[in-house]
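The structure under discussion is supplied below as structure tokens; questions concerning it will follow.
A single protein chain has been removed from this complex, and every other one stays in its place.
First chain written, first letter: the chains are A, B and C, and each begins at residue 1.
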Amino acid sequence: MRRRVRPGIALVTLVLGGCSIQNYQSIYGNAAAEAQQFNALFIIFLVICAIMYVLVIGFLIAGIVRRSRAEPANVVEDGRHHETNPLLRPGLIGWGALIGTGLVALAIASFFADRSMANAAAHEKLAIDITANQWWWDVTYNSADVSKSLRTANELHLPVGVPVRIRLHSNDVIHSFWVPSLAGKQDLIPGRDNDITIMPTKVGIYRGQCAEFCGTQHAKMALVVNVDSYGDFIKWWRHQLQDAPTPTTPLAMSGYQYVTTHQCSLCHNIAGTPASATVGPDLTHLASRRSIAAGALPMSKGNLYGWVEDPQSIKPGAKMPTIGLEPKELHAVVAYLETLK
Amino acid sequence: MIPVRFTDDVADLPTHKFGPSSLTWWGIISFMIVEGAFFMLAFAAYFFLMGHEQGWPPEARKAPDLLAGTLFTIVILLSEIVNTSIKKAVHERDIPAVRRLMGVMVAIGVILLIIRGFEFNSLNVRWTDDAYSSIIWALLLLHTTHILTDWFDTLVLWALIQTRLGYEGRRQVDVDENCLYWRYVWLLWIPVYLMIYWIPRL
Amino acid sequence: MSSRFRANLTIIAAAGLVLSACDREERHSRSKPIGETVPAGQSPDTIYPGSGTPPPLDARAKLYDNNAPAIAEGQRLYMQMNCVGCHFHGGGGMGPPLMDDEWRYGGRIDQIAATIAEGRPNGMPAWRGKLTDDQIWQLAAYVRTLSGQPSKDAVASRSEEMSNTTPQTLTPREPTKTSDTAEQ
Partner (left out) sequence: MTDAVRRSNALKSRRAAEAERRDIEEDDKRLAAERKKIARDGPKLTGAKLEARLLRTWQRPPGIIGWLATVDHKEIGRRYIITALSFLALAGVLALLMRTQLARPDNNMIGASRYNELFTMHGSTMMFLFAVPVMEGVGVFIIPLMLGTRSTAFPRLNAFSYFMYLFGGLLLWGAFALNIGPDIGWFAYTPLSGPQFSPGKRADIWAQMITFTEVAAISAAIVIVATILKARAPGMTLARMPLFAWTMLVVGIMVMLAMPAVALASSMLISDRLVGTHFYNAYEHGDALLWQHLFWFFGHPEVYIIFLPATGFMSTMVETFSRRPIFAYPIVVLALISTGILAFGLWVHHMFATGLPRVGYSFYTAASMTVAIPTGLQIFCWLATMWDGRPRFQVPMLYVVAFIVTFVIGGLSGVIIASVPLDLQLHDTYFIVAHFHYVLIGGAVFPLLGVLTFWYPKMTGRMMDEALGKISFWMVFLGFQLAFFPMHFSGLLGMPRRVYTYPAGLGLELPNLLSSIGAFVVGAAVLLFVINGIKSLYIGALAPDDPWGGSTLEWATSSPPPPYNFAHVPVVESKTPMWDQQGEMPVITGLRVDEKETLLTTVVAAAPDLREPVPEPSLWPFIAAIAIGVVFITSIFSPWSLTIGLVPCAIALTAWFWPKEIKRNPEPVIT
């Protein structure tokens, strides 16, 4: 039976996928209460579906094997095609009942999973706003004290064990917020306010990605989620609230000059500098993030060079234009950006 | 080829009948189902958009003026008298009466189209103003296309019925089904009328 | 068969329409090689009152004029760079209106691009160095559509926002006057 082999291969991928990838962006991540609920429910569904599948294939094989039986059959050639085997009618009723029961069981299971997710959602302790843009994520941490509110981009930090409500908005088209290791997805729709509640249970770094087709660079619209211990999270928050440091080296200083007086400042905000536009991602603590351009590149000096020099070859169609910096300017700008820890 | 055994002789069957026996009737009914689905979904879209709003029309726009729309409604409802007479006449095969009455229907169609022009003028909004304006324009336009197509259909049939073919049974079936369709057109108008003119006033 | 002949003609006409649409759709994610900049001063920012021959059209004009993706990007920039602040949605306020057919500094796309890049007296800032050349041309392409100059096929009828103007696709098209000497 050759068909046995393929599920085998697939099973290997499953195991590989489940273990070696460290749950970075995977439904097996189990890093939040919601994802755990999903996995428990998924296994129930898989088992019941597998049973049904085996029954169908069993019946099929029985039918194929039975064709070479010796006794007359209910077929045209034997002149008996108006008769029916007495087993079939009860079989049909039984089969219908079995499907019905299975579906009821599955519906009940999903009902309870959904209830417990809804209950968790009722106890949120922290609210975050995420606004999607073509093709990056604008993240705002709100606090009753406005001076403690903070804006960042493409990176989300969550404290472990705290239910967080994430409010979802869109500035342009429909996007979908999805961090598979943590929870299911929810769309960000212009003119509507959606939200999703997540309670992370495992410290770690996870990757999320836009899951609704949103235009040219839909594929490169990712975000990184850091689930920190509560202490680390508070520490991170405090750090993010600080203004950008003043550059110390002459090179960085000339980069600062360029960034705040030329093209960059028209779209980007760097707290504590004249650059205060909100069109593009906030750059105040750019160098502290793990990725560039919504997950298009990992953060590194070399990648910063590449991105600033020619974003359009890395993420064609992205809204950041290729400026055509002179080498001198490029060195300076990258040197400055690197100081934005 | 399998040998054949002859049973019924169908040579004396007619080639036309009024109503569900004829293919034309099924064609018209199918068309009505398709159009009906289209209208129902447009109505659903209307109520879907309305469901979001605090007020309807939103932003305290002025609801459409009633005069032209109400006049249109009265005329189209009265036209059913003529329509029923055509149906009756054609079933009695009274061709001169059919010719006469269909002429009246063509004239009524022209009057309706003229009133419809004033209706567009009395909506008090342009379709570019907001979604409310867009949907009432769409509903009115959609219904206008039906008036227009059925009027044209009546016109062509009227011309055809002037000839000797007026006495041909299958043409009479066409006239009959055209009357059926006209009933559908004015029936559709009633919800459209309410949605354009009255629901914004509630 | 005359009817078939007529049918063929209509197909050809339709095909022609479609063909003419092709280059309007081309997306230029990067319009020129890195490092190349426009030498300042060569831009056609001279005023041509009535007579006088304007210089030949900048070669880049055809990349942007009537190009749908460029116009759309220009529209986005128009909002984001707050052109609305002075010009409103083309109706004019602190700055001159953009939706009429009068152009103080020329209504050709390269002239508008020059106006944006270099700035003009009485408040129009220079955007060279703030925006890339690509963006300036995109803005110019959009600004030109406000007056209904380019073909309407490339223009968006509306944007996803509050709007209190009629769709650009429905506004009547007006002939260009390259300048308005009366106001100078």
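We adopt the following convention: contacts are C-beta pairs under 8 Å (C-beta built on N, C-alpha and C of every residue); 3 or more make two chains touch, one makes a residue touch a chain.
It should be emphasised that the depicted structure is a prediction, and the values quoted were computed from it without experimental measurement.
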item: Partners of the unshown chain among those that are drawn; value: A, B, C
item: Residue of A:Asp129, A:Glu212, A:Asp228 or A:Glu329 touching the missing chain in the full complex; value: A:Glu212
item: Sole contact to the chain not displayed, among B:Ile86, B:Ile115, B:Ile135 or B:Ile196; value: B:Ile135
item: Contact residue for the chain not shown (choose from A:Pro190, A:Gly204 or A:Gly306); value: A:Pro190
item: Subunit A, residues in touch with the chain not shown (by the definition above); value: 2-3, 6-7, 9-10, 13-14, 16-17, 20-21, 24-28, 35, 37-38, 41-42, 45-46, 49, 52-53, 56-57, 59-60, 62-64, 66-67, 73-77, 81-82, 84-85, 88-89, 91-92, 95-96, 99-100, 103, 106-107, 109-111, 113-114, 117-118, 134, 172-174, 176, 178, 180-181, 183-187, 189-192, 194-195, 207, 209-220, 295, 316-317
item: Hidden partner chain, residues of subunit C it touches; value: 1, 3-4, 7, 10-11, 13-15, 17-19, 21-22, 24-27, 29, 68-69, 71-72, 75, 153-154, 156-163, 166-167, 169-170
item: Where the unshown chain meets subunit B, residue by residue; value: 1-17, 20-23, 26-27, 30-31, 33-35, 37-38, 41-42, 44-45, 48-49, 52-53, 58-59, 96, 127-135, 137-138, 152, 156, 160, 163-165, 167-170
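The criterion applied here is as follows: only the chains that are shown with their structure count from here on.
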item: Chain pair, most C-beta pairs within the contact cut-off; value: A-C
item: Separation of subunit A from subunit B, taking each centre as the mean of its C-alpha atoms, in whole Å; value: 51
item: Chain centre separation in whole Å, for subunit C relative to subunit A (CA means); value: 39
item: Numbers and ranges of subunit B residues touching at least 2 other chains; value: none
item: Parts of subunit B lying in touch with subunit C, wherever the complex brings them together; value: 126, 128
item: Footprint of subunit C on subunit A - complex, ascending; value: 172, 190, 261-263, 266-267, 279, 309-310, 312-313, 316-317, 319, 321-324, 326
item: Touch list for subunit C against partner subunit A, complex; value: 27, 29-30, 32, 34-37, 76, 80-81, 129-132, 134-135, 160
